[in-house]
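For this depiction, one protein chain was excluded, whereas all remaining protein chains were kept in their positions.
Our next item is chain A:
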Amino acid sequence: MASSLRSAATLLSRTAAAHPRLAARRALATSAARLQASAPEVVVSAPLAHAAADGPKFPGALHSKYTHELAFIKQSAVLPTYRVLDQDGQIVDAAQDPHVDEAWAVKVYKTMVTLNTMDMILYEAQRQGRISFYMTNYGEEATHMGSAAALELDDIIFGQYREAGVLMYRGFTIDEFMNQCYSNVHDYGKGRQMPVHYGSNKLNFQTISSPLGTQLPQAVGAAYALKRAKKPNVAMCYFGEGAASEGDFHAALNMATTTNSPVLFFCRNNGFAISTPVSDQYRGDGIAARGIGYGMHTLRVDGNDVLAVYRATQLARKHAIEHSEPVLIEAMTYRVSHHSTSDDSSAYRSKREVEDWKARDNPVTRFRKYMEAKGWWDQAKEDKHKKETRKTVLAAFAKAEREPKPPVVDLFTDVYDTVPPHLREQEKELHALMAKYPDHYSTAAYAPSK
């Protein structure tokens, strides 16, 4: 107590020298108690008292020490990749076993397979021109399930676009996915955004948007709100290693540490941003090494190991809440799929390379081996689940396709909370044109406006 009081007094006198207004305030603070009470409110000067006694006193790096050796530093030790399961689905170190139960494992595994099935059918639907666009999740299933399983429903999720599995794990139904991709009348987004731009208020999953990296500083603000509301929750923010090159990544990580916001940054490092390999994306030790530069707890994890991702996210979440601090997780994986339906990845990487990855290190297969060793899964269950899932997805697909598009009035609503006069006028103008040229503006496929 005594020493903190002294340092507060020192701080106050130092700043007062530079600020006449503060000097006046200091004169008011006659008692020690008053001084102590006012000190934390004083101008944000660095806590110089904490500087090493024998080191430099520069406020910008208080813990530095002097050196007399001239040495530039390019890289510290390369960060290791945390793993629980090996490629054969065996737990390498028993101490790391999260001891998940059968129900947990079955849910996680089934959701992975369901996601694969949905991806396959919707990818084909796009190829047939039945939906305008699609992005699959192949190879990244473990990052979705492992992290989603470690979160609570009150944790706010901000995604990029390749995290459909997270939403599925939370309970977004096949129908809901289909409605969005078909932009039909049941789409929560009212058909306004491209396919795979999902969002769910009830599942606390903020609606996806196309601009990359924008969700990162937003997640920090949401995390700060959770902290202020004293909720035991985090904001979870997913992004790819390409998006991490955006300025918003820098803004977000720096804001997260300086505002002490309980946000988890979850990077899916899958080796490619469309055609750009990581060697053109960055030259440091991946994304994880940057977290340390921001003063953030950081971990690199094997993204094809669902148990490693689960444990890492669980611990990160606990830390973020207990310490009101952000955590960065870099999940290493491989984008088995094309970037999107508008991309043929064989133009910049060999099909052989992709096939090798699928054969060598498939997150679904790896987890299945673990399940089979436990006696929780077998070929019969696999066949049954795949058959049922395929049936469910196809039924939802057919149903979604039959539904009308949202009413044309929804073109004009929700721009603001209420429709302003100029938009009412534009809406009227459109309706007049529709009435005049009904063949051109056919609304046969659209629900009637209320």
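In this section, a residue touches a chain if its C-beta (ideal position, glycine included) is under 8 Å from a C-beta of that chain, and two chains touch if they have at least 3 such contacts; residues count from 1.
Heads up, the rule we're going with is that contacts and distances are computed from a predicted model.
One chain of this complex is missing from the view, so tell me which of "3-methyl-2-oxobutanoate dehydrogenase (2-methylpropanoyl-transferring)", "Light-independent protochlorophyllide reductase subunit B", "Origin of replication complex subunit 4" or "RNase_PH domain-containing protein" is its UniProt name.
"3-methyl-2-oxobutanoate dehydrogenase (2-methylpropanoyl-transferring)"
Have a look at A:Val100, A:Met135 or A:Ala222 and name the one touching the chain we're not showing.
A:Ala222
Out of A:Val166, A:Met236 or A:Met255, which is the one that touches the chain we can't see?
A:Met255
Kindly state which of the options A:Gly199, A:Gly240, A:Gly286 or A:Gly303 is in contact with the chain not pictured.
A:Gly199
Even though one chain is hidden, which residues of chain A still touch it in the full complex?
The missing chain touches chain A at positions 40-41, 43-44, 156, 158, 187-190, 192-193, 197, 199-201, 206-207, 209, 211, 214, 216-226, 228-229, 235, 247-248, 250-252, 254-255, 258-259, 410, 413-417, 420-423.
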